[in-house]
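For this depiction, one protein chain was excluded, whereas all remaining protein chains were kept in their positions.
Coming up: chain A.
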Amino acid sequence: MMNYFPDEVLEHVFDFVTSHRDRNAVSLVCKLWYRVERYSRQRVFIGNCYAISPERLIARFPGVKSLTLKGKPHFADFNLVPQDWGGYVQPWIEALARSRIGLEELRLKRMVVSDESLDVLSRSFTNFKSLVLVSCEGFTTDGLAAIAANCRFLRELDLQENEIEEKKNHWLGCFPDSCTSLVSLNFACLKEINLAALERLVARNPNLKSLKLNRAVPLEALQRILMRAPQLVDLGTGSFVLDRDSDDSETYRKLRTTILKCRSIRNLSGFLEVAPHCLPAIYPICVNLTYLNLSYAAGIHGSELIKLIRLCGKLQRLWILDCIGDKGLEIVASTCKDLQELRVFPSDPFGAGHDAVTETGLVAISSGCPKLNSLLYFCQQMTNAALIAVAKNCPNFIRFRLCILDPTKPDPVTMQPLDEGFGAIVQSSKRLRRLSLSGLLTDRVFLYIGMYAEQLEMLSIAFAGESDKGMLYVLNGCKKLRKLEIRDSPFGDMALLRDVGKYETMRSLWMSSCDVTLGGCKTLAKKMPRLNVEIINENDQMEFAPEDSQKVEKMYLYRTLVGPRKDAPEFVWTLV
């Protein structure tokens, strides 16, 4: 039937199909649909930059305008992947620059970006509008200067948690006077900034909706900036400190007045440095907030924090430090009835967390906030009873990540493993897509996961399980599994090799400090030529006498259409 319509009609229909997965599905229907879809595709998401080559991307989608790329494996966030492992964006940018692609947006996560890449990027695409870098490294403020200077229609520059070397240049001053198109600017991860250039930039960009400042922007400057940009929807404050002497009380008064005019702010973050007595200045906008991120605001705690939370009745997303305590979470539960996402981070990322939250806080939240669907919870301890209660109160979890600071801690009341608790979660939340486990866990939890977690796409396992059966339950049961990452768990070759075809249905598998051997990995690599099976060797033992029976410290495998990567460093072996 659809064959009677000209391609433009099909294309128009496909315009309404926006999600990547749906468009991928559309392209598989028939050759005609494949053709129309590929020419009309504007946004492409590549979850593993080594799964495909830039040339093939360009060949298939000549009209691509927005590209998202991810590089290193997720566990690189936790220092489990050595420096120079890979994930370079340079070849992508070079290939795109050589082609006739009119790139407008580039979003990168866990990739290595060089100043040269940024320079080429800034010069090669006249309509380039949006650059988003998350957890990337390898560049300096010189690269940012190139983006600022050359991207004439830049709308978005969003730098989230990157490691950026800061040079003495004033990169922000490189935005020309003619740059008036900015909508979103986030430089919170930098340590310095040119204040004068910032204020001028904000003054001439009336469409600015999202602005996230860094520590170097003092309160006085924030006040002046907000005067120029009362239309902001998304604000990240820098330093929120004023000493209490006579000059500054004038500043404080001005700040209060200015903030009253910022009626559009819905998302608030920052407070990287904060003097609690200044907080009342933001009370008037709290009632409108839907997203509050205080996860870097170590200076706000106790009664000041509670006062703030009590005003935020419309919150949907809250990111907070564990110094809020169980009592504080009870206040959240009674105040934030629309809460959908909660993230509780450890205020002491190294230690035992004396102030940490426990199962009590989580149960309170689940009880007060039934719409909760996304959780990241670092805590001192957890019980099965609590997890069962949470599962009952909140059957809508899409993401459930629990991190008990002592990774093999049992239920402190019963001294049992937490199998039943997590089992309850997966059984009740039928739409669960992402799960991270911790605490004392046997193979039983994996039996439950395999049985019930039908929509599960990503699973993170650490210090869990007793035997290969655990891993097998997951591989057999979770049909939609895409990413599996495992550390310090007793899974070996038997589990790894039982169903080798499974890995082509997944994006990647990470296993470190497990029981898989070099021989097992070699066997897998031989059977599955369309997987890259990479071994990371950081010690010398492997080099001189690599015996097949030796356990592999770190293995990362992923499906790919382009064979072993050519940029692997010498400590990464791709088995064939």
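The criterion applied here is as follows: a residue touches a chain if its C-beta (ideal position, glycine included) is under 8 Å from a C-beta of that chain, and two chains touch if they have at least 3 such contacts; residues count from 1.
One rule holds in what follows: contacts and distances are computed from a predicted model.
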Chain not displayed: protein name in its UniProt record ("F-box/LRR-repeat protein 4", "Auxin-responsive protein", "Nicalin" or "Glycine cleavage system H protein"): "Auxin-responsive protein"
Given A:133, A:405, A:481 or A:555, the one touching the chain that is not displayed: A:405
Hidden-chain contact residue, picked from the options A:205, A:489, A:508 or A:523: A:489
Sole residue of A:46, A:195 or A:298 that reaches the chain not shown, by the stated touch rule: A:298
Contact set of chain A toward the excluded chain (per top definition): 75, 77-80, 135, 161-163, 189, 243-244, 272, 276, 295-296, 298, 301-302, 345-352, 378, 403, 405-409, 436, 440, 460, 462-463, 487-490, 513-515, 551
